[in-house]
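Every protein chain except one is present and positioned as in the full complex.
Naming follows writing order (A, B and C), and every chain is counted from residue 1.
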């Protein structure tokens, strides 16, 4: 089967469903539809579910906002508030939690710059807690942040840098923000994934080999990611499937063309596709032309969500007027 | 027929050839193969050729450098020198030519920022010619430059801005640099097109409605462009054709699968494809994930080429050491 | 007398007052003190006033906001609103005015980047008026904008570029934004000057030789400027005067030290100072270390002011939430 590249649990589930025409065992899925967005919570309950979906056990929340690409400020604010709500809903933090925000990715590569750009928007306060020897505060929580860069920039595994810092400052929680790969172009800039599992080695578009997760770092890790790239071969393959499916719907049942399409989708065509695609698009990963604007918008939306999730005295008006 | 979006004359020719299995009338094509690159010169000789290729009469030179994406400095230098040679070869400039370089595109949109970034690298000298009331100089020519921005930034047609400036400073030649659209992802970052026809209205990825050409501006216009984006629907459609073609080659002649493929490529399938593609990828234009690096590299390569083409006293060593 | 470098009418007035201990003839000055800022309106009424202050006839409004450097959002908003009010108060525009905003200065030089950065924030609308062939709109006015760059970047006088564009699009009003030089460091980032006289040749920190004024461009020009640099020699000289003055106040009348100071301020010391300063700081122009932040803040404050001044349907909430 053609290897489908995705970092979204919701797409792993989709792939399983397409292949086996049923829900994978060991997982639980909850869907909540709002006017402007759909929230899907995929819970991987056991090792079986983990194996079927190719992802660690835990909760994967997807906020899907079809109109996010050209959203007005009200919709953006609504999404920021939902992000804050989902982060708090994971039950890993309260007013006294010491959090380290980690912006993963390469700031020189626009589609990989989401993490560093989100981190730029987060209000850090740890220095005041240290300077005034405080343990708590009326309006803000203890927050530190770092954008460690990628291995091509530093020569060091991102995980090692983060662990080195964690051992010095001992946070209670880590929130890592990263750019992801999706199988579908329409998910780029419309989907936000929040999970309580951290980052698995080799996932994310930067391909770290050490995971940023509780197992390695010793503290819980919330991962927030947005797909910003799509593997071109995956996109072509998926689109061909959609097209063949649609052509079948369009062709009259019983017509010769219909029966050809019927057969083609039953043939073992994937192996062939895979072989012929390779020479034309080896490892081409694409991003929409408007990626600069998408990254700018998303970094504000997620940054605002994080500030509201972490700092109990900060609300929507504050993040839009006072924090930059 | 599915509208194929391309700004490359070489691809318009390809499309004609695929459709009619022959060279379009009214054009002349010359190919020169080097070790590291292929140069194709498509000359549109008359109105017929112009109509068939959908482009104004003139010369369209394409420098194809398959290894440009990961080129070493020697190959980059070779390409810069070839660009200089081709520009000079158009016969529109000499040591005393007053040139205005125009960097088209939007500096806030990475794949559209090639023009402004190339222009940043070009050595401007007009101010010294004016200040010292000189007409000529031993080492440099009279060069001015502008990056006018796009209509979404200025509220003004780019052509109007350029014409306003041309009427004030009266250059002998305009060289416009722009980002282009290709039908094939592999051409992004490996192909450079140089033409003596200027920019046609509606072409380029910024879609200006006034052309930047001799007809409108009153002076010859050389256009230099590099494809940086691909229309996703075009890419999927083209890739499907390649795949179907390859599958046919792979399938055994006489097998049922072969005959299906045979039929599919003979069906009037394009209309169907077009209809079904629309909902999945309406107007999605994509660019490679590494576009920041590609734009940076190309702006140096083309900027160096321009400096050597324009300034008679500047050679390869100068542009790499003294000009930034 | 040591040449004091300043672009502020309020400082030219100060210099005249210090030298002659009286108000210059031919000028009228109005001061309005608010809780958070002082507004001074210097009106140069006739040629005499113009000669004494070294500036063209017209109105020069200075908004002095001592706490602007570390202002909270409320104070910034107050200043934006005051800027909008003063621009409208000049009586050069209404809902149907076609305005061209010009961002002067060099975007590669942080203290000279104010103009381009302000212009980035202004909402342009001219393209819609052109596309829909409208003459008026319920919420927005017809606004175009350009950041032409400086002569070192383009090889072309800024004035020529602007005039070329003016002749193409025929605006009713030009608003030019520029970085200025002050004699006092404390004015950098706390003072905004608005005048109805345009930009005089040779003023502004970019030193254009062609003025951007009604005489040259044929339409009224409002100039908005903020001091971002100080000539180091001027600063040292002025500070020495302040110090000598203060020492005199501090020293006991009748003491030997007092009489020395008395003499020193009566000696013709300026010529000497000028001569000795030259070797130590020839043409050093300085800016505060925090200039990046200052420029960012001011560009939002002034950009918001311009959006509210020009677009009748845009108020404070809109500029902070909807316009970026």
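Brief remarks follow.
In this text, contacts are C-beta pairs under 8 Å (C-beta built on N, C-alpha and C of every residue); 3 or more make two chains touch, one makes a residue touch a chain.
As the structure is a prediction and not an experimental result, all values here were calculated from the model.
Contact with the omitted chain, checked across A:95, A:160 or A:318, is made by A:160.
Set against the missing chain, the residues C:229, C:298 or C:319 yield one that touches it, C:229.
The chain not shown here touches chain C at positions 108-112, 185-186, 205, 229-230, 232, 235-236, 239-240, 242-243, 246-247, 250, 256-257, 260, 263-264, 267, 269, 272-273, 275-277, 280-281, 284-293. Even with one chain removed from view, chain A keeps its contact list with that chain: residues 124-127, 130, 143-149, 151-156, 160-161, 163-169.
Across the interface with the omitted chain, chain B contributes residues 72-73, 320-322.
We adopt the following convention: only the chains that are shown with their structure count from here on.
Rotation angle for the C-alpha superposition of chain B on chain C: 180 degrees, rounded in steps of 5. A straight line joining the Cα centres of chain A and chain C is 47 Å long. Distance between chain B and chain C, defined via averaged C-alpha coordinates, is recorded as 43 Å.
Shared contact sites, meaning residues of chain B that touch two or more other chains, are absent.
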